[in-house]
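Encoded as C-alpha cells, here's the structure I'll be asking about.
With one protein chain withheld, the remaining protein chains of the complex are depicted in position.
Chain lettering (A and B) follows the sequence in which the chains are written, and residue indices restart at 1 in each chain.
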Amino acid sequence: MAEASGDRRAERWAAVSFAVATVAAVALAVVYWRGGQPQAEGVFLAVVTGGLGAGIVLWARLATPQDHVTEERHLLGSTGEGMEALASDFEAGGAAFGRRRILVGLLASAGAAFGAALVFPIRSLGPRPGKGFKRTAYAGGGKRLVTADGAPVRIDSLPLDGVVTVWPEGHTRDADAPTLLIRTRPTQRFRPRRGRETWTIDGVVAYSKLCTHTGCPVGLYQAEAGLLLCPCHQSTFDVLDGARPVFGPAARALPQLPLGRNEHGELIALDDFSSPVGAEFWDRDR
Amino acid sequence: MSRAPAARRLVGWLDQRLGAAGFARTALNKVFPDHWSFMIGELALYCFTVLVLTGVYLTFFFHASPTEVVYQGSYGPLRGLPMSEAYRSAIELSFDVRAGLVMRQIHHWAALLFAASIVVHLARVFFTGAFRRPREINWIIGVTLMILSMVNGFAGYSLLDDQLSGTGLRIGYSVVLSVPVVGTWMASLLFGGEFPGSDILSRLFVIHILVLPALIVVLLSAHLAIVVRHKHTQFPGPGRLDTNVVGERLWPSYAAKAVGLFFLTTAVLCLLGGLFQINPIWLFGPFNPAQVSAASQPDWYMGWLDGALRIMPGWEIRAFGFVIPNPFFPGALLGGLTFGLLYTWPFLEAWATGDRAEHHLCERPRTRPLRTALGVATLSFYTVCLLGGAADVIATTLGLSVNAVLESFRAAIFVVPLACGWMTYRLCVELSARDGLPVIAPRRVRPGGGSGPRTRRATWRRSRRRAEPTPGRG
Partner (left out) sequence: MTGRRVFVALVLAGVAVTATFRPRPAPAAEDQVAAGRRLFLLGCSSCHGEGGDGVRTPDGAVRGPSLRQSGEAGAYYALSTGRMPLSNSEKQPLRKRPAYDAGDQAALVAYVASLGDGPRLPHLETGHTALAEAGELFRANCAPCHSATGTGGALSYGRAAPPLDESTPLQVAAALRAGPGQMPVFGPGVLTDEQVAGIADYVEYLRDPDDRGGLPIGRTGPVPEGAVAWFVGIGAFLVAVAWIGSRSPARPVDHG
C-alpha cells in the first residue's frame, strides 16, 4: 500500500531528530573536551535526549497500529470457593502451632521483648535533652562579651542606632549564644521590664539573637522604629519594650541579657538570659 | 539449517532457564489506555530516574562531612574562608569539576519537578475518582511516595550546609522541638544533641542516598505492579466499559511512547539544568548559625508549611507551666492533618457516598461537583499557604507592606478556599447540565445502581458480600 504523505513527513522528521541528536552528542563531547561550560552542556544534553525522544515518538506513531485493542478485565475478588480453600489451608497449617498455647504465648512475649530491645540503639542516637536547652555559656555571670573575632566590647565603640552581634568570651562558636547589643537613642523612650532596670547601660540593651518562634537569627534591626524583625517568618519585636513580639507568629519576647561593666570598662554579662533562648519547647517555663 | 537470529536465540536461552516466555507474551500484549492525562504519573517516574542517575554521579564528589576546612579552590570570593567539608565539596563540584555544576543543577531541578509531577498526578487521580475501590492501596502508596519525595528533597538540599538550607534545618529542628512532651527528645535524637550538632549532615546523607530512595524504589515498584494487576482506569466512551480496557498494547506502541517520553522529560530537565541557575550556594555562603539572609524560603514543596508558619498569628497554649509552642500548630499539626486527610480520603468518600463497588472507569470532574469543589478548595488552601511562604518576596517585588500582605493572607486562608470551592461547585453543576451529563449528587448510592435513602447498617451488610463490578455509569 502506498504510504500517506503524512507518514513520509513523520519519517523525515524522525530522521532529522535522530540526526540532530547525533550531532549534539558530538558537540557535547567537544564542549567537554574543551573544558566544559554549563549552559552548553545542558543545551546539548537536552538536544541529544530531546532528539531521541522526539524521533522515537514520531517513529512510534507512524510505525505502530493506531487501532485500539480491547482487553477484558478479570474480576479482582476471588470466588467464594477460592477464599474458603485459602482459609482452610491456612488454618490447617496454623493448627499445628496453635494447639501448643504455652509456646505461642512465650513466642509472643519473646517477640515483644526483642522489639523493646531494638529501641535501645535508637536511644544512642543522641543525648538526653538536658539543661543545655535552658542554659547558655553566659550562665554563672561574669563573662566578657566579645565579637566574632574575640575582641571585647566597650560601650563607646557602639554608636547610637548601632547594633553588633556578640558572644560570651571563649564561646564564639556556640549556636545558642549569639547576642544582639543595641544602642538605643535617648530620644527613643526605652521602657525597661520590671526588675530589669539595671540590665541596660547608657541605652545599650542586650537580647538573644535567636527568634523565639523557630530559632532564626533576628538579624534585621530597624533603628528608627526600634524594631527587630526576623526574616524567616516576619516576627517583629519591640526593642524599647523588652523585645516584646508585636507582629508575626512569635509568642514570647526575646530573652534579655543583664549587662554590666568590668574594671576595664568592657561589657560583661551579669548572668544568663532571662529565659531559655531560641524556639520554645514543652517544659520551657519549668 | 540456518541459525535463528541472535535475538531469538537469546530469548530462547533465557526461556530455558527462567520459563518466562508465556509471562513475557502476556506482558507484551497488555493494553493501556492512551489518554494524555494518564501519562503524568510517568513524568514523576522519569524525574526519579534522572534523580537517581545524576545523584549517583554527585555522590562520587560530595563529602557529607562537617569537618572544618579552608577553601582554596577557584572561586575567588570564598578563597581562604573556613567552611565545612560538605560545603567545600559542593563548591568544588560546582566550579572545578567538569560538568559538575550542570549535573548538580539537573539534579535539583529534577527534585522540584518530581514533587510537582506527583502533585499533578495526585490531582488527576483525585479529580477522576481513580482512587476508588480497588485502588485504595495504590492511593495510600502514592501519598506515601509524595511524602517521601518531599522529605528526601529537603534532606538533599540541606546536605550542602549552605546558609539558606541551614536556616531551613534550624526551622525543621524547631518544629520537631515544638511537639508536646516528646519534642526535645525527638530533636535531640535526630540531631545528636542541640542544634546544629555534628551528626546531622552524615545522617541526612544516609537518609537521602540510601534509606528514602530504597523506600521509594520499593513503593514505586509496588505502585506500578498494582497498576498492571488492576489494569489502568479509562474514561467512559464508545466500547469502554467497567469490564474492559481499550487502548494500545504495551509492545510496540506503549513501550515506544514511554521511552520517548522518558527522553523528552530528560531533555526538559537538562535544559533547565543548563539554562536556569538554581541554588547558587556560592552566593549564600557557608552555614553560620548566627547569620541569616532576607528572602529565606525552602524549596516550593515545603513552602506551604513555611507559609503556614508565617500566616499563623502569635498564639500558643500555656497550662500548668507547660506550653504547646506556636510552631506546633501550623507545622506539625497542619502537616499531620494534611496527610491524614489525604490518606483516608478514599475511605471517607466511600463512607459518605455509600459507594463500595469496584470502579474502573474514570469520572469527569464535572459529574462529581462536591468532590471536585472540595478538591479545588483544598488546592487553593495550600496555594495560599505557598504564597504566604513568599510573603516577603511578594512585598518587596510589589512594593507592599509585608505586614499587610500577611494580614490579608490570614483572611484569604479562609475566604479563598470557600470562594473557590463554591465557584467550582456551581461551575460543575452548570457544565454538567449543559452537557446533559448525569450529576452524581452526594447521596448514598446503592452498589449495583439505583439510589434512595438507605440506612447505614443495611449498606454495610450488603457491601460485605463481594460486590459485582458494575457496568460503567456512562
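One rule holds in what follows: a contact is a pair of C-beta atoms (placed from the backbone, for glycine too) under 8 Å apart; a residue touches a chain by one contact, two chains touch by 3 or more.
In this text, all values refer to a predicted model and were calculated from it rather than measured experimentally.
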Selected from B:Gly76, B:Gly321 or B:Gly436 as touching the chain missing from the view: B:Gly76
Option touching the unshown chain, where B:Gly260, B:Gly354 or B:Pro369 are the choices: B:Gly260
Residue of B:Phe48, B:Tyr87 or B:Trp282 in touch with the missing chain, whole complex considered: B:Trp282
Of A:Leu76, A:Leu125 or A:Val163, the one touching the omitted chain in the full complex: A:Val163
Absent-chain interface as seen on chain B, which is shown: 29, 34-40, 43, 71, 75-81, 94-95, 101, 105, 109, 112-113, 116-117, 120, 163-164, 249, 257, 260-261, 264-265, 268-269, 271-272, 274-280, 282-285, 288, 290-300, 303, 386, 390-393, 395-396, 399-404
Positions on chain A contacted by the hidden chain, ascending: 6, 38-39, 42, 53, 57, 61-62, 65-67, 69, 148, 154, 156-165, 182, 217, 219-225, 227, 229, 231, 234, 236, 247
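FYI, only the chains that are shown with their structure count from here on.
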Residues on chain B engaged by chain A in the complex (per definition of touch): 29-31, 98-99, 101-102, 105-106, 134, 167, 170-171, 173-175, 177-181, 183-185, 187-197, 199, 230-231, 239, 242-249, 252-253, 256-257, 259-268, 270-275, 289-296, 306, 309-310, 312-316, 318, 321-327, 330, 358, 360, 391-392, 402-403, 406, 466-467, 469
Interface residues, chain A side, partner chain B - complex: 32, 35-36, 38-43, 45-50, 52-57, 59-60, 63-65, 68-73, 75-77, 80, 122-123, 125-129, 132-133, 148, 165, 167, 175-176, 178, 209, 213-217, 219-220, 230-236, 245, 247-252, 278-286
